[in-house]
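All protein chains of the complex are present and in place, except for one that has been dropped.
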Amino acid sequence: MKSSKKERITILGLLNTVLLLLFVFLCVYPLYYIFINSISTATEVQRGVFLFPRKVTLMSYTNIKNIQGIYSSIFVSVARTVIGSLITCLFTSILAYLLTQREMPARKALYRFVIVTMYINAGFIPYYLLISNLGLKNSFLVYILPGSVSAYYLVLIKTYIESMPLELMESADIDGAGPIRKFVSLVIPLGKPILACIITFAAVWQWNSWSDNLFFIQGSKGRNLHTLQFLLYQNLQSNMSAAIRGTDSAAAAAAIKITPTTLRMAMTFITVLPILCVYPFMQRYFTSGIMLGAVKG
Amino acid sequence: MKRLKGLALLLAVTILVVAAGCGKGSTGTSGAETAAPETEAAAKTTEPASTEKEDVGTTEQDESEASEAAPAVEFEENVPLYVTAFVGRNEPDGIRTDPVSKYIEEALNIQLELTGVIESDYPTQLSGMIASDELPDVFLFSDVVKQFPMLMASNRLLALDDYLEPYAQETLDDPKGALMIEAYRSPATSPDGRLYLWGLCKGSWDDGTLPTCGHYIRWDLYKEAGYPKLETYDEDLLDVIEAMVEKEPETEDGQKVYGVGAWFGNGQDWGEWVFTYGLAPQQGVNLVNSAARTVAVSTKDSTPLESNQLKDPEGYFWRAVRFYNRANQRGLLDPDSFTQASDVYEARLYAGRYVFNVPGWMASGANNEYNKTDGNTKAFVSLPAIGSDAEDRFGNMYKGERAYGVNASTEYPERCVALLNFVSSYEFSRIAWNGPEGINWDMVDGVPVPRDEFLTAERDDEFTTRTGASVYHHFMGYGNGTVDPVTGVPVDLFQFSAKALERRMNDTIRDFINHYGQETLVDVYKAETETTTAMNFLQFGEAPADIQTNINNLNAFMGKNIFKVVAAEDDEEFIALRDDMIQQMAEFDVDGIFDHFYTEALEQTAEVEKLAALAGQ
Partner (left out) sequence: MSNFDYLRSKRFQHRAYLFLLALPFLAIVVVFSYVPLFGWAYAFFDFVPGVPLSESTFAGLKYFKRVFSRASDFWAVMRNTLGISSLNIFFSFVPVLFAIMVSQLHFRKLSRPIQTLASIPNFISWVLVYSIIFMLVASNDSALNIVMTKIGVFDEPYNVLMDVEKAWLVQVFIGIWKNTGFNAIIYLAAIVGIDQELYQAAEVDGAGTMRKIWHVTLPGVVPTYFVLLLLSISNMLSNGFEQFWLFGNGMTWDRLEVFDTYVYRLGIQNMEYSFSTALGIFKSVVSIILLTVANSSSKRIRGTSIF
């Protein structure tokens, strides 16, 4: 940190910067492209809108704004994202930590028991029966509970914890601190980068999910539990079927796939934007070390 | 320290309790109800406030409507009815607020809990509902051939026969209704001769002027090219397309015009649509999709063609493939066809980059787009059959395009049948398409006339919810082009009333009508085409498992290879690739597939005659 300003940039450093900026351009331009296309008319989009929007129209955005229940769905989506990602991170990291404890009975077997869940998938019908029998249909918990312990995140957290400096753990052991105390006073502060990572992963996943809504929230009972992504998905689908109104079975079976691309672009833009706004706050935790000048020279 | 420990245990216990509590819910079937009391309460407090106001104006009108249209049977008790249908999703599921929903609710004294289906996800959703015994009272089949046997096997379907006379007399009295019922009772569908399925969307999706699949050409360019000879599909049509492209090699904003485009980018299934529907229906034949297109059926008299279409190099399927190959060879096929999806195809069509097109709904979309320019003369017109005396144009969905069933364990079977009967009428169909009388349309001397603002309105969710127009687009008796015998006007006034047709008329279309020496568009087709009420009375069920496996594999094989044949660089290569494919089809027992369906078709001869007689053919 202290010396960084004085250092001169090496050729390698310059190359590094240029390459990264080039890659970033490849990543940012598509979003810009999505934006300028989402505010251009469909005919112009077909002609190709590459640099600036043409024949600006906010139709796609008005369409989204007019979806019934869109504002309450934002609330539901934010709630499931915040609660869901925190719970997933908390539950998974506690279990991961417990599985690193040498005193944990059968810990290797238990670890494998959890890992295997990444590879087993029973299919839709048994899962539907399960959710239905648990009474999770038309309940907010259906967004939270099923993903609350994730094998994949567990592996990542456990790997991280195991690479943390052991001496600290052991010294805490000597103090006679219990596992919960150690989790709170050691794992949470030292594991901040990984926990921030997991929260980010889980939050993005929660924010983008809609199929649990589609299958498990239905009718009047679920009316106030719809998520933003689901309403957008549904709107997109009904726009497709509106496009094919008046077709016979031959057409209907196939034509359902007609896609109003500009609408999809507008939807993408408004769902990506919040992620990009919140992201830097989480990022603090997993890139802070870099900012401190982890690697000098 | 102690507190932390306590907290941890508390957390652990809470989770276990939650899990256990959820487990308890599972013993009763009402698990879902116990889990969501808070959300229901929340719904009650917020919902009516926002929706009631809008209704005040419309419900009053409905009442007078409803009393007129009320079914013969009066229901005294108000009951909730759960319905899953392919309807508009302009509002969230549950109780809808649009005037058509209110109209139904009042006529039948029900609370209509309506779920709109997203078709692509519905098969999965339905399998879940069947397995967990959570079927609604009335529900849609998205794939009758597959789902009907499934529901019969689990005894989930109510036989409707006993309820017909008391609750569905109007449908029995309607000849088309009676035909639909008879068709679903025929042995090809019903295992015991009873009625388990109810068809909606009978009649036609168009009035003959906008067939779902047709040979649409830009008539303005055809006229400009001096009406070149157009008597054969395989030769003349390509010459005509070339001549038209010469007249307009570029669009106004300088984009290259191709003759023909396609969406082979959707390679897995729907990219092949143009081969299945691009020629056969225009020549009075339908390729049977469930038979992997091996079997073709004449739409004149429902007889199956003797040759296996997939193996016949001069059959309808391969002729359509050859058409696209030749277009490609002559540089008339947009090279992006191989990788673009249908949305891009549609956008390019709207931009005027193709002079030939097959899907009817896209042609009408393109015309609407062109008509946005003042003094527009660009127009796609569907040609009468080329080089054939028959055509599947005035489609007649005698069974109804959509099938619905009633849950065997419904508490209110009478109400379910009454509902199906109620929505089956011509009158309800008109209301379903246009909303209740007095909002978008009025009765003038016994003829329904759309209001001007209806024809120009921006049809967004708000409009749909306020007027109810086309919310029930696949939950009503008749498709929008079906002519109501009482009024003589098709039920969809927005698309097919005289006023609507007049709005779409322009010099190009007038020229087309004059060219054939007729008065109206419909007249042209009626004069040129012999079969005007083509019906296919054959009903194919699911094939036995081993044949079905072969069909699936054959379809996969077609999807992987057929487009390479289109891309062949010359006729020689085309023939070699085609013949090679035909040879390889033996691997999937293509003959066995054909034989199975062909035999099944022949076995139905008596049944077909019976239905044809009922239909008055």
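Lettered A and B in written order, each chain numbered from 1.
Definition applied: a residue touches a chain if its C-beta (ideal position, glycine included) is under 8 Å from a C-beta of that chain, and two chains touch if they have at least 3 such contacts.
This is a predicted model, so every value here is computed, not measured.
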{"item": "Contact set of the excluded chain (shown chains only)", "value": "A, B"}
{"item": "Contact residue for the chain not shown (choose from B:80, B:267 or B:541)", "value": "B:267"}
{"item": "Subunit B, residues in touch with the chain not shown (by the definition above)", "value": "8-9, 11-13, 15-16, 19, 123-124, 127-128, 130-131, 133, 143, 146-147, 149-151, 153-154, 156, 255, 264-268, 271, 334-336, 338-341, 343-344, 548-549, 552-553, 556-557, 559-564, 566-567, 587"}
{"item": "Residues of subunit A (touch criterion as defined above) contacting the omitted chain", "value": "4, 7, 9-10, 12-14, 16-17, 19-21, 23-24, 26-28, 30-31, 33-34, 47-48, 50, 91-92, 94-95, 98-99, 101, 103-105, 110-123, 125-127, 129-130, 134, 145-146, 148-149, 151-152, 155-156, 159-160, 162-165, 178-180, 193-194, 196-197, 200-201, 204, 208, 259, 261, 264-265, 268, 271-272, 275-276, 279-280, 283, 286-297"}
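Here is the rule we go by: only the chains that are shown with their structure count from here on.
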{"item": "Between subunit B and subunit A, distance of the C-alpha-averaged centres to the nearest whole Å", "value": "36"}
{"item": "List of subunit B residues in touch with subunit A within their complex", "value": "1, 4-5, 7-8, 18, 22-26, 31-36, 39-40, 42-43, 46-47, 82, 86, 88-95, 113, 115-116, 118-121, 124-125, 127-128, 131-132, 134, 205-206, 210, 212-213, 253, 255, 266, 269-270, 273, 276-277, 281, 289, 341-344, 346-348, 350-351, 359-361, 365, 369, 395, 397, 401, 459-462, 465, 470, 473, 479-481, 492, 495"}
{"item": "List of subunit A residues in touch with subunit B within their complex", "value": "42-43, 45-47, 63, 66-69, 124-125, 128-129, 132-141, 145, 177-178, 180-181, 184, 211, 214-215, 218-226, 233-235, 237-238, 241-252, 254-261"}
